[in-house]
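The complex is shown incomplete by one protein chain, all other protein chains being positioned as in the whole.
This part shows chain A:
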Amino acid sequence: MSSNDQQRGGVADKALQLVMEMKRNPDVLPPYNADLVRQCQKKIDELFHKNAAVVERMRNGLDHDPSLLQPRLAAMCHIRRCMMAYVNERKNRIRSFRWRYGGALPASVRNALCEAEIQFFNEYSSTLARFQSNLGEAGVNLLLHTAPPKTLFVQVRTLEDYGEFETSDGTQVQLTKDSLHSLPRQDCEMLIRQGVLELVH
């Protein structure tokens, strides 16, 4: 390994940073770190070229040092794994957003996604919608009634200023912070999941 690498620490530090970024923010989705990902790719490239150079020399029967071939390969695999873990974790979270926010993502989340991720989200949404409409005769909304309902109406408390909200029967409700409402369960389930409302027992 070159002295340059030693100064910077481990060879897979950047990759590890990616994984840690996800781990340190368990409840929010950090913006897609394109820069780090690119650096990781570059690292893999660099390692690959070094290995390629050694192999070249080997083929030509020149003087060479084969000791670092295997470690470099292992490092490349490791970096790749970290990157995949990063992408996978993001994918899972994006999927969970579909269940929490429905088809429309709030701006804060949308800004944290990259182009490809948004595309993934849209595809996932439409797949889910297709699946739902194929169930039964008229389709089933899987987002509703995740727990067996006991009453049609539930009492909820508003946790943040949300503004006007229209229930399915056309009643308009002003959701301001610290107020109690009794609303049809199916209408407010989404808002409960989003954390705007809280069930009151």
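Note that a contact is a pair of C-beta atoms (placed from the backbone, for glycine too) under 8 Å apart; a residue touches a chain by one contact, two chains touch by 3 or more; residues count from 1.
Note that in this section contacts and distances are computed from a predicted model.
In the listed set "GPI transamidase component PIG-T", "Glycosylphosphatidylinositol anchor attachment 1 protein", "CDC45-like protein" or "NEDD8-activating enzyme E1 regulatory subunit", the entry agreeing with the UniProt name of the missing subunit chain is "CDC45-like protein". Shown as candidates are A:Ala12, A:Cys40, A:Leu113 or A:Leu183; the residue that touches the absent chain is A:Leu183. Residue A:Val173 is the one among A:Leu29, A:Val173 or A:Leu191 that touches the chain missing from this view. Although one chain is not shown, part of chain A still touches it, namely residues 152-153, 155, 157, 167, 169, 171-174, 176, 178-184, 200.
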